[in-house]
Structure formats: C-alpha cells, structure tokens
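Note that one protein chain is taken out, while the other chains of the complex remain in position.
Chains: A and B, in written order; residue numbering restarts at 1 for each.
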Amino acid sequence: MGVGRYILARLALTVPMLLILLSLVFIILRILPGDPCLALLGGRNVTPERLAECRELLGLNRPLVVQYMDYLGSAVRLDFGTSIRTGMPVTEELWLRFPATFELALYGMLGATALGVASGVYASVRHDRRADHIVRVVNIASFSMPIFWIGLMFLMLFAVRWRLFPAGGRLDPVAAALFTPITNIYTIDTLLRGDLRLFLSAVHHLVLPALTLAIVVSGFIGRMTRSSMLDVLDREYVTVARAKGLRERTVIRRHALANALIPIVTVVGLQFALLMAGAILTETVYSWPGIARYLLESISSRDFTAIQGAVIFIAFFISAVNLLVDVFYARLDPRIRF
Amino acid sequence: MLRLGRDYLLISGMLIVGVVVTATILAPFVAPFDPTAPTPAERLQPPGPPYYMGTDQLQRDVFSRMIYGGRIPILVAVLSCAISLVGGTLLGWIAGFAGGRLDRVLSLVMDAIYSFPALILAIAIVAMLGPGLANMIAAIAFVYIPTYFRVARGQVLAVRVQEFVEASRALGASRARTLFRHIAPNTLPAVMTVPSFNIADAILTEAALSFLGFGLPPPTPDWGFDIQNGQKFLQAGFWWLITFPGLMIILLSVGFGMIGEGTNDRLNPRRRRAA
Partner (left out) sequence: MGRSRPAVWVLLAAALLLLAGAPTAAPAAAPADTLVIGTTDKITELSPENSYDYWTWHVFGQVSEALVQFRPGTTEIVGQLAASWQVAADGLSYTFRLRSGVTFTDGSPFDASSVKASLDTVLRRKGPEGGVGLIENIKSVEVVDARTVRINLKAIDATFLARMTWGVAPAHIYKFTGPASEYAKGRFVGTGPYRLTQYVPDQRTVYEAYAGYWGPKPKTRRIITTFLGDASALAASAESGQVDLGFRTFNPEDLRRLQQSARVTVLRGPSLSVRYIVFNVTAKPFDDVRVRRAVAFALDRDRIAQNVFGGINTALYSMVPPGLWSYVDAFPKRNLEQARSLLREAGYSAGRKLNVVLWLTPVRYGNTEPDAGAVVKRAIEETGFATVTIRTQEWATYTKSFAAGEFGMFFLGWFPDFIDPDNYLAPWLTEAPEGLGTFLNKATAARDKQYYTQFQQLLAQAKATTDRAARTRLYEQGQRLLAESAILVPMWSNNLQAFAIFQKNVKGLVLSPDMALRTWTIFKE
C-alpha cells in the first residue's frame, strides 16, 4: 500500500466520523431548547408577528429534516451561511479568526512540547530519585490546573502588578490599525513586512497566552515522555550503546529520545483537542480574537449558524491534525508498512 | 499493601482528597461563618484573623466559601463520572461482545465524540439545556462516556478469546451470562483505573463551566464561580478573591490525579532499570 492509499484509507474513516459529529451538533443545537429569534429580539417589544417574521427569515419554521439536509449540504460546501448575530458570512468570520487561534495553539503546542519533553526526559533519567518525584508531581499539577485561573494569575502578576506584558489583544491598537496583515498570523506577517518593532509587539502580546496554554498541556506530554523514555532506556540497543562507551548524553539523545519520540508525537497530536478546549478559556481571559471566543459569543446569543460553523470548523481542524499525526506516525514507525 | 516509599503518589493523593472531601462534608462545623451571609467585617478586607482568606465585596468570609465551595464540584464530578462509568462501560461491553455492525457504529460514534474537545461539547450542551446542577452533570457525563467505552471494549476484545470464556460458551451458557458472568468482571480492573483521572478532569470541566457562567445560581458557593467573581477585582488588586478558589481546585484535582497515577503505577509497575 502506498502512502497515498494509506492517506485515502484514513480519509475514508474520517468522513463517517465527521458526519456523526455534524449530526450531534445539529441535535444539540436544534432539538434542545433555546430560541434564536427571541434571543435576537431580546427583551424589547416582541410581538408574535415579529417573532413569526424572524423565524421565517431564518428558515427555522421549515421541517427539521429539510433543515438537516440543508445543514449537511452547506457543511460539505464549507458554506456555513450568514451569521444571525453579525450578518456576515460565517465562513468569512471563521477564516478571519482562525489564524489567531492557530497562532496561539501553535506556539502553545511548541512551548508545551519543549517543557514536556525536557521535563519528561529529565525525570526518566533521574528515575525514582527525588528529582523524578518532583517532576512527576509538577506534571500532575500542571494538568490539574484550571487554565483560566493560570491565565488570570499571569495577568494579575505580569500585566497588572509588574506591567511586563499587555493585558490582552494581539497588537498595539494603533499599530494594528495601520498594519495590513497577509496571513493574519502576526508573528509571520510582521516579519514578512520587515517590521521588527511590530514583530516584537506581536511576540510581546503572545507570550502570556501561549505560556498559559503550554503549561497546561505540558503535563501530559511530560508524563508520556517519561514513561516512553523509561521503556526505551531498558532496551538492548541503549545498553549496547552504553557498552560501546558513548557519552551518556549522546546515548540519551541519539538512541533513547529518538526512539521514544514516536509515542510522544502521537500524544502531541492528540492533545490538539485538549488544546482547542484550552484555547476557549485562554482566548476568553486574554481578549484573544480567535475562533473559540467567537464560538462562546455565538453560544450566548444562540447564533445557530455561527455555532454550527465554528463547531464544524473545529471538527474539521482536529480531524485534519489527527490525520497528519497518523501519517507522521506511519512515517516514523518502521513497523507500519505502506 | 501500601508502602510509603513506593506508593507516595497514591498515599498523598488519598490524603489530600480525604482532607478536602471531609472538610467539605463537615463544612458546617469547619467553616467559621455562613458562606452566603455578610459578616461584620468590612467588604474586601484582606486576609487576616478571623477572616483567614479575607472577605469579598458582599462582606462574606472567603475561607468559609472555600470550604463550602467544594460541594458542587465534588458532587458534579463524582456523579457525572459514575454515570459515564456505568453508561460507557455497559456500551463498551456490549459493543465488544456483539461485534459486527453494532460495534462498528458504536465505536465510530464514540470516536467522534472522543475526538472533539470535551469542554466545548459540554459548554454547548449546558448552554442549550440551561444552567443548573442536573444539566451540568448530564453534559459532563455525556462527554466522558467514550473514555470508558474505549477501555471496556478493548478489554472485552482481549478477554473474550481466553480459554475460560470459550469453555463457558461451549458449556452452553447464554450470551448474556457469558458476557456478564465471565467477561465483564475481568475487564473491571482496567476500567477502574480511569475514574480518578476522570474525576480530576471533571472537576476542571465543572470549574470551567461555572467560570463561564453556566453553573449554579448565586449565592451558592462554588470555586469556579468565585474565580469569575474575583476576575472583576483583578485590576483593583484584591488578589485573595481569585487566588484561593484556584488553589482549592488545583489541590483537589491534583489529589485525584495523584491517586490515578499511583494506581497506574501499582497496576503496571515499571521495570526497574538495571543499576
């Protein structure tokens, strides 16, 4: 089986999963109580006529089956309709916000991997000694922390008390207004535009949210790295490498870590779901204009089209990441043959 | 037998959980003040006796709120995990045992739910159902069902091919009897490693839900809600309002996490490295 066919086979499995997720979202949104029209007309002079008018306009008075088929069709076309709340095409709004979430998630994941792998390797090397125990407890603590609380504590200390970092947003307002983004990933765009000051401003705004996200996710990676390293360290080739008289540092890096990486990559990939959940709270705390915050705002105004769009988008994104991880895993693990 | 050296995680985890849960249950005797009534203190008084964690804007004692504030998270986490434990395990047994189309469909549905961020799903469900205890439990239980399903199903697949199962079937035992008398009990040890991690996670989910305003109505004390309350005093420097509820959540969640990790260690002890 070639790589292409393997990917196709994985894709074939992704499709029914997405279909199930889509149906689940539909059930949650359309069948559970909550009325978008009343939410929109909100507490003003709502007459039955205006309500009926609104339902008609939003297509909520059609049979559920028709709505469902319509919904599936639009999901496939990646056309999520027009947001009830903002009147903008949902797809457009999502693409506008996605780069912000992606940037945050990417740096969060990089930070988490660095922290997690470093602490995991360290703990495994110091296995069963005091350092190992401390690292393990710290790792448990790190994924036992409410992410919004860490975010708020960071804000309180680094932004309010010591004024080292801004309290939210992605760029200084003036700079942002005068700056024309390219990809909307600011750490890249500012460099592409060759503006170092702006790049620093983007990094400056990114540090606290990314670190918040990184800390929470690092615990899982650290834990996985440690156990995977422990497995590998007992293997023959490590013993052989040691026997050859290689420096311990080389043994750890070349022989142990390289082999332990496979399960670590999988964990990192699978943590993207966790990362998205973390992003909701991180974005809330840091006024980060990403998809998660958009989803939360859409939920509180019962903006069905926007919620659907955002959730489907997240589902697509996670499926894509999982697919990538699988392919990467297949590449790394010599036991899987195409 | 527990040994202090080897089982330090399990022991300290149990200690932490024991202390917090006991304090919560005995809250009326432990907490010095009524958590919902104003004390004679001034509003927003910094920590200091007799208000060890200060007072909030409604002159309530923060320490007492911390003691009572564990009730809802613990209740929600334990109940929802119990529900998903039962539901997920049953479905897992059935899927694993029945095999065929039913198994494929169930597995696919569970994988789909599992792949999606639990918190986002829980928020969507609670937002649609409305806030409240039952809805929160339902939402959290729902999102954790796949976790148990996967473990239980995997175990059934491993166990069903073993000899004693074949034997019971050969002796003409009914399918249900084979499943529940012979297969199911053997999957339980593996399933039972899940709940403590799961509860640790559910505590965080509950905290996030009430932080976002989907929790119980005021003035019920609840750590997540109290963090949300403290958020509005972040700039003004009343640090105690936000710090203590967060520490309480971490304490309890770490406790359960340690129990989970410790149980894991006992069930699959790592090979000791050659000295």
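General observations
Going forward, contacts are C-beta pairs under 8 Å (C-beta built on N, C-alpha and C of every residue); 3 or more make two chains touch, one makes a residue touch a chain.
This one's a predicted model, so the numbers in the text were calculated from it and none came from an experiment.
Screening A:A75, A:L104 or A:V117 against the full complex identifies A:V117 as the residue touching the chain left out. In the complete complex, the residue from A:S23, A:Q67, A:T239 or A:S301 that touches the missing chain is A:S301. When the full complex is taken into account, the listed residue touching the unshown chain is B:P219, out of B:P46, B:G99 or B:P219. The missing chain, though absent from the display, is touched by one residue of A:A167, A:I185 or A:V265; that residue is A:A167. The residue touching the chain not shown here, chosen from A:S227, A:T284 or A:Q308, is A:T284. Listed by residue number, the positions of chain B touching the unshown chain are 36-38, 43-44, 57-59, 127, 130-132, 213-214, 217-219, 225, 228-229, 231-238.
In the full complex, chain A contacts the hidden chain through residues 33-47, 50, 53-54, 57-58, 82, 84-88, 93, 96-97, 114-115, 117-118, 121-122, 125, 155, 159-160, 163-170, 172-177, 197, 200-201, 203-204, 207, 248-249, 252, 284-289, 293-294, 297, 300-302.
Assume only the chains that are shown with their structure count from here on.
Work out the mean CA point of chain A and of chain B, and you get 22 Å between them. Interface residues of chain A facing chain B in the complex, by the touch rule stated above, are 16-18, 20-21, 24-25, 28-29, 32-34, 127-128, 133, 136-137, 140-141, 143-150, 152-153, 155-156, 160-161, 223, 227, 230, 233-234, 239, 273-274, 276-277, 280-281, 284, 292, 295-296, 299-300, 307, 311, 314-315, 318-319, 322.
The residues of chain B lying in touch with chain A in their complex are 8-9, 108-109, 111-113, 115-120, 123-125, 127-130, 200, 204, 207-208, 211-212, 224, 227, 230-231, 234-235, 237, 239, 242-243, 245-246, 249-250, 253-254, 256-258, 261, 270-274.
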